[in-house]
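What you see is the complex with one protein chain gone and the rest in place.
Note that the chains are named A and B in the order they appear, and that numbering of residues resets to 1 at the start of each chain.
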Amino acid sequence: MAFREINSKMIEASVVPGQRLFSQRGAMLAYKGDVSFTPNMTGGQGGVMSMIGRRVANEDTPLMTVEGSGTVLFGHGGHHIQVINLAGDTLYVEADRLLAFEGTLQQGTMFLGSQGGVMGMVRGQISGQGLFTTTLKGHGSVAVMAHGGVFEVPITPQRPVHVDPQAYVAHHGDVRNKLSTALGWRDMVGRGSGEAFQLELSGSGAVYVQASEEKL
Amino acid sequence: MFRLQGSKVLAVDMTGDAVKAKNGSMVAYDGQMAFKKMSGGGEGIRGMVTRRLTGEQMTVMEVKGHGTCWFADRASEINLVSLQGDKLYVESSNLLATDAALRTGTSFTGLRGASQGNGLFTTTVEGHGQAAIMSDGAAVVLRVSPQYPLTVDPGAYVAHQGNLRQSLQSGVTFRTLMGEGGGEAFQIRFEGDGLVYVQPSERNTIAGDV
Partner (left out) sequence: MSHHPGAGPTVYDPMTLPSDDNVDSYTFCVELKGNQWFLQKGKMIAYYGSMEFNGIGHGRLDRLVRTSFHSPLHASDWVVAEGSGKMLLADRAFDVNSYDLDDGNLTIRSGNLLAFQPSLALKQSIVPGFLTLIGTGKFVAASNGPVVFMEPPIRVDPQALVGWADCPSPCHHYDHGYMTGVMGGLRALTGLGGASGEEHQFEFVGAGTVLLQSSETLMAEQATGVLPPDAGVPGSGGAHTGPSQAGGTPRLPGQLGDLQRRFGL
């Protein structure tokens, strides 16, 4: 039940009895057949942690459980969608960049950087109130949104990669992350907060970077 | 040295050399890189005045190091332009990066619809090297020749090179049931010999920035 790309901004998923999908609220564009969309306010995988924070409205949005028998078209705001297929490893994704994922994956949360996730740090929400990063592990497909699409940068032990936190979408592999202020970056202040930080990823794996430093 | 990774990301492989890029446009890099803020707008008095008027928007940074640096800006489409001693005029906010060897300057045009405040500042790039320009949607390159002058909507103008004369034209008549209508009251007419880059959008330039 993988996701099929219809075009860069829309994916199609077949829903089959007994197999569930989870999607972000508002991600369903159209459907055929007998499909139900149930929000998980509590419950779902990981209890309260199944909320996907929505950066724009600052509103916690519930994950939807999608089940039944039919076909669903997913997309959101005309953003580009990248389908990532996991074969046992773990994907770390900025929570609100997650469009949909298969129920076979195990969902969890993790804090990147010191507290409050990457964007939490960037926005100065060090209190832990900010967004957290979602982890998905196992075998299955994940659909991730980004402004303008993503490109993949491999991370190797000899070549750590530095990413603008606002352009960070997701990463996978055996990767250590560090939020740092690099010398010289302090000179770059000018476009609002967050410019002084960069996310440093080292180890082996790959990071998905979006072609924009804008929020969704 | 400049290469496109897809159409919205510029990858620059550096071996100790430098590039000048729009402030804030770096999305990722590997290896060792140093970033230095430079003042945009050009040298001398004119440069100072330009910086005053445009504020932070035209800040340029210099990136130098060993490794690969990736640049992008709001998912805009990127076009590479190779300059062989000629001069490129670009809407300042549409310039993403230039080879540090190219000379950049500013020219005040003030032509394009001063009422909307757009098109007041054009960046000039000249010398030998590569420049990356951005557009909202893939740019279309149109050739202007003596027998085929071109009229362009100011909001769609991105850049031009060659031997071209610009003039303002008000060719749009909007006499409607309701009286004088809105929409673009001016158009830019290009005559001569050269190339004009247009974008499939009315996204404004600095003063009317989205």
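To be clear about the criterion, a contact is a pair of C-beta atoms (placed from the backbone, for glycine too) under 8 Å apart; a residue touches a chain by one contact, two chains touch by 3 or more.
All of these numbers come straight from a predicted model, not from anything done at the bench.
Novice: Determine which one of B:L102, B:V125 or B:L150 touches the chain that has been left out.
Specialist: Of the candidates B:L102, B:V125 or B:L150, B:L150 is in touch with the missing chain.
Novice: Which listed residue (B:M14, B:M33, B:V63 or B:V81) would be found touching the missing chain in the intact complex?
Specialist: Hidden-chain contact among the options goes to B:V81.
Novice: Which chain A residues touch the hidden chain?
Specialist: 6-10, 25-32, 36-39, 41, 59, 61-62, 64, 73, 75-79, 81
Novice: Residues of chain B in contact with the chain that isn't shown?
Specialist: Chain B touches the chain not shown through residues 1-7, 77, 79-82, 130, 136-143, 145, 148-153, 155-156, 171-178, 181-184, 195-196, 198-203.
In this text, only the chains that are shown with their structure count from here on.
Novice: Taking the mean of the C-alpha atoms as each chain's centre, how many Å separate chain A from chain B?
Specialist: The separation of the two C-alpha centroids amounts to 33 Å.
Novice: Mind listing the chain A positions that touch chain B in their complex?
Specialist: My answer: residues 80, 147-149, 151, 153, 159-164, 167, 182, 184-185, 187-188, 190-191, 195, 207, 209-214.
Novice: Touching chain A in the complex: which residues of chain B?
Specialist: Residues 5-6, 8-9, 23-31, 33-37, 56, 59, 61, 67, 70, 72-76.
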